[in-house]
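Note that one protein chain is taken out, while the other chains of the complex remain in position.
Then we have subunit A:
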Amino acid sequence: MSNLIVLPMAVPVLAGIILVFFRNQVQIQRWISLIVMLANAGLAIYLLNLIQAEGVMRLDFGGWEPPFGILFVADSFSVILVLTTSVVAAVCLLYAFSSIGKRYENMFFYSFVNFLVAGVNGSFLTGDLFNLYVCFEIMLLASYVLIALGGKKAQLRESIKYVLVNVISSWFFLIAIAYLYGSIGTLNMAHISERIAETGQAPLLTVISIVFLTVFGLKAGLLLYFWLPGSYSVAPTAVAALFGGLLTKVGIYAMIRVFTLFFYHEPSISHSLIGVMAALTLIGGSIGAVAYKDIRLIVSYNVVIAVGFILVGLAVATPAALEGSIYYLMHDMIVKTLLFLLAGTMIAVTGKTKINEMSGLIRNYPLLGWMFFIVMLSLAGIPPFSGFIGKVLVGQGTVEAGSYVLLTLAFISSIFVLYSLLRIFLGCFWGETIISIEDKVPMKRGWLFPSILLTFATIGLGLGAEFLAPYVSDAANTLLDPEVYIDAVLYE
């Protein structure tokens, strides 16, 4: 029992409410939001170490013992993701300070970023299935506002579709919860897991698991990613980076949690289906990434490829593969945010969005070019950077499980990632410069600084993988052995 677990959700909610009253004091809004994110990051590090010492922690709200009340459960997996979320959100805020503009800042932009982060952290930490739904909705409502904020034609047009897709998928989520409650009679996640293990996973439960798979597939962009490139490419850079880093990852988290804690008894059905969906996602995402000339669309399709790659790890579900998925999830949250920020900066300095409209940017903005180069290597999985360890472990897992098709597709998709980004690099950074010295838009320090921070984060995550190993392997062990989670929630 520790009241600290609720803070990653409670503090951003409170901050978001307080910021509403400081509508015109932009400086106060900026500093409060940034301090909240940094405090969350610090808290997450402290909790992560506490979990290593004391095991999985929980907090029963209102003193209602599980399985009767709503509760928060913090295991290594959740807290690692809370930590990464806080870092990503802090960097996006730093970028927003110099790019988003006063119009947004006066219209409660920072409040909604706080609400979004609260929803994301709540989803990671909750131990109750219905509460997961509620936290998802908090996150989605904030994202509806953030995506439409600004009121450009394209934004409004895409936001309508984005909201409708998410309303329908939330409806499926509600229905899935109702079915599960009707057949199992509980909503506490540990209790559900225990009851399914007792009664065995009957065909009815497997069908329910497929409904859950559909829901999280829509939210995470697994196979059902048709809505993703359109809506991610219209938002302002700081928001797109936040979405690219966080939103689909919550869907992935929920999928990994549900299929390792509840529905792990029939892997030949549910996990094979995840494998097929992941394979198709990798193929579709790769085709999308090389098909377009618009940088924002290429970057959005790279999000799709990463979703497929992470869930290959879940589909084979060996210890190595799950560890790899967790590493890759952290890596992807950081590097995708960085990629969106760099792409947004390129568009901001040139005013163009297509590859063939820019060239020679490296002469004007060398640092931007080299950072893009590092991101490219990191996403392709070249050793000193953070993508490497995740790819190796997922690869090892697929070999152990003997699913060579997934192995092949996962690694071919890396080549497509490399190719799609190399096209941007060659097209936009090499060649004769299109910007004369007089017309050059001065690079703001506030644009480069957040990207530099994340570049160091990806190098640090690559070189410091050894340092993170105990946390990640603890997270994977908890996922693979539901007993640990159940004991911590129900029997302590």
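FYI, contacts are C-beta pairs under 8 Å (C-beta built on N, C-alpha and C of every residue); 3 or more make two chains touch, one makes a residue touch a chain; residues count from 1.
Note that in this section contacts and distances are computed from a predicted model.
One subunit of the complex is not drawn; among "Sorbitol/mannitol transport system permease protein", "Catalase-related peroxidase", "Na(+)/H(+) antiporter subunit C" or "Sugar ABC transporter ATP-binding protein", its UniProt record names it "Na(+)/H(+) antiporter subunit C". Residue in contact with the omitted chain (choice from A:L4, A:V20, A:I35 or A:L156): A:L156. Interface note for the absent chain: among A:I35, A:L164, A:V441 or A:A469, the touching residue is A:L164. Remark: the omitted chain is touched by one listed residue; of A:I5, A:A74 or A:L187 this is A:L187.
Counting the whole complex, the residues of subunit A in touch with the unshown chain are 130, 134, 137, 141, 144-145, 148, 151, 153-154, 156-161, 163-164, 167-168, 170-171, 174-175, 177-179, 181-182, 187, 230.
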